[in-house]
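Taking it in order: structure first as structure tokens, then the write-up.
With one protein chain removed, the remaining protein chains of the complex are shown where they sit.
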Amino acid sequence: MTMERRVSIFRKEHFNAAHRLFVPGWTDEQNFATFGKCSNPHYHGHNYDLVVKVTGEPDARTGYVINLSDLSAIIQQQVLAKFDHKNLNLDTKEFATLNPTAENIVYVIYEILRQQIDPKFDLSVRLYETDRNFVEYPG
Amino acid sequence: MTMERRVSIFRKEHFNAAHRLFVPGWTDEQNFATFGKCSNPHYHGHNYDLVVKVTGEPDARTGYVINLSDLSAIIQQQVLAKFDHKNLNLDTKEFATLNPTAENIVYVIYEILRQQIDPKFDLSVRLYETDRNFVEYPG
Amino acid sequence: MTMERRVSIFRKEHFNAAHRLFVPGWTDEQNFATFGKCSNPHYHGHNYDLVVKVTGEPDARTGYVINLSDLSAIIQQQVLAKFDHKNLNLDTKEFATLNPTAENIVYVIYEILRQQIDPKFDLSVRLYETDRNFVEYPG
Amino acid sequence: MTMERRVSIFRKEHFNAAHRLFVPGWTDEQNFATFGKCSNPHYHGHNYDLVVKVTGEPDARTGYVINLSDLSAIIQQQVLAKFDHKNLNLDTKEFATLNPTAENIVYVIYEILRQQIDPKFDLSVRLYETDRNFVEYPG
Amino acid sequence: MTMERRVSIFRKEHFNAAHRLFVPGWTDEQNFATFGKCSNPHYHGHNYDLVVKVTGEPDARTGYVINLSDLSAIIQQQVLAKFDHKNLNLDTKEFATLNPTAENIVYVIYEILRQQIDPKFDLSVRLYETDRNFVEYPG
Partner (left out) sequence: MTMERRVSIFRKEHFNAAHRLFVPGWTDEQNFATFGKCSNPHYHGHNYDLVVKVTGEPDARTGYVINLSDLSAIIQQQVLAKFDHKNLNLDTKEFATLNPTAENIVYVIYEILRQQIDPKFDLSVRLYETDRNFVEYPG
């Protein structure tokens, strides 16, 4: 069987974090008007589900696009080690000044992983903030 | 950080409705042959899960593509207020003559939302009739 | 290994139905005050998930409490054949006069199944009207 | 149909909160040894799923144990208004000195709801901190 | 309503199978180094969830892209009859020599279904090996 095809492989991981949404130069009233209760000064938090999609040709011998154990290890070392059980605003350099909206988090995670994944593969990242609110960045 | 990128943001909503699948000019036998038990004259019903996907550039200041509270309010006012706890065939003008298949429902919802969402955003709508049967219309 | 123990075994099945909640002698205003949009005269509907729990001693030879194929067949023949893709108010004798609340539906299903399941087994039935609203009747 | 039976009815609600697990008199090392990364001083967070179970006899006329709209309103006003999008340690009096473990949170929520639910009903509360870690307090 | 549009319709099916990942010419050590515990010589197994996506124009009269009963029957006859409750390595010709990775399984299923589905429709197949590991082949 020749393998002239591209298959996507997905790995789901998980982290828990606190965050607060706000624009530093704005008043509390402005922040509350835009971000609602997500702007609570003492933070709130989420169980984030992260789905990483890697697309490429399966290896003709192994049948793997990428070894999922390797992909999982990359996500754990490069993403979860930074963000899991952390306060995104206070404990991470990535969100020290960048507002940790789902849109910004998924972009930051994509950029981190893009440097770890062989350029011959396409990469896309989806992030669930809740079951009802989620985002995707296909690069 | 410059934000020359497009991120998709998804909001899941929910409605419950009754419907019956049938072609008005057909006999009961013809309708039953095509639509099976979905053609039961007294209707049956579903818990519909609706996932609305909006794609655009996050605002450089807020980090939002679109405020999910606003998107949720639009879906509730324009879609759920019409269809939730309704008989799609009898209680809605949209399906007074159009057969309320999942394909037609997702198209109708897309058209309603397309008029409410800023044209700078791409829109796609997915509708789950059950966990095992679902449809998507990307516009 | 002696098997002096009782194990519960669960089977999940599924049906879709339309219904309307109302008390026949009440005015529309009274019904709407109590049942809200669930009282819509033209019906609405649900994907019902049904979980049947049977408790007993596993057979020492087969290791089965009850063959799940048999249990599934009983549920399909005795429950789903009556209620799936039906209007509970109009198409069933069980709810011709009994209000089809989740509480009443789960009780009716329990009574139907209790007659089919060997009395040496305990029986309990759970019914999901939605992911967020569900009921259980342990007999 | 006489209704000499007790049925349980469940309502699932949701809140997002930040928290930190620690014993005030302990050193950081002691807290980290017991609570691990859950003791991160700057908090982390969760999507909490709350399932409230009320058991009683359905009303012979309406077929309701309790109106789920009423139950949902009680949970929202008495529980979610206190805890949703809050820092449990800093923003609530309930956890100002009580360690906000899942065990303690579910107990506190039970006590709040027990005062709002008619004593003729049994009450049980389940709290999901994650999909894999959850607790239940049956009173 | 003119139907100049393409809608995707999805059907989810399920099968249970045993498999072992290995390259025939390799030593056990080589196979274990690449495939880890998935290379256990006596096999392990999965509940596979299969999602088949068919994209086309809904029929103007029926409102169906494809009748989901027909699609489900095709999947059951052509895919589940081959793979459900089977050992993929030993019981199927498709994986007699081809390593049954998720990537190879999804490709094989696509090829089987592509011959059964009218060429006017686009086809895409997603396969869940677990909730956290899944693949997709869009053709």
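Here are some notes:
Which chain is which? They are A, B, C, D and E, in the order written, and residues in each are numbered from 1.
One rule holds for everything that comes next: a residue touches a chain if its C-beta (ideal position, glycine included) is under 8 Å from a C-beta of that chain, and two chains touch if they have at least 3 such contacts.
Because the structure is a prediction, the values reported are computed rather than measured.
By the touch rule given at the top, the unshown chain touches C, D, E in the complete complex.
Which of C:7, C:33, C:81 or C:96 touches the hidden chain is settled by the complete complex: it is C:7. Check C:62, C:97 or C:115 against the missing chain and you find that the one touching it is C:62.
Between the chain not shown and the residues E:46, E:82 or E:126, the one that touches is E:46.
Within chain C, the residues in touch with the undisplayed chain are 1, 3, 5, 7-13, 58, 61-65, 67-69. Taking the whole complex into account, chain E touches the unshown chain at residues 14, 16-19, 37-38, 40, 42-47, 84-87, 90-91, 130-131.
Within chain D, the residues in touch with the undisplayed chain are 21, 23, 34-36, 98-104, 106-107, 131-138.
Keep in mind that, in the parts below, only the chains that are shown with their structure count from here on.
When the contact pairs of A-E are matched by residue number against B-C, B-E or A-D, more than half turn up again in B-E.
Taking the mean of the C-alpha atoms as each chain's centre, chain C and chain D sit 27 Å apart. Centroids of chain A and chain C (each the mean of its C-alpha atoms) stand 41 Å apart.
For chain E, residues touching at least two other chains: there are none. The complete set of chain-chain contacts reads A-B, A-D, A-E, B-C, B-E, C-D.
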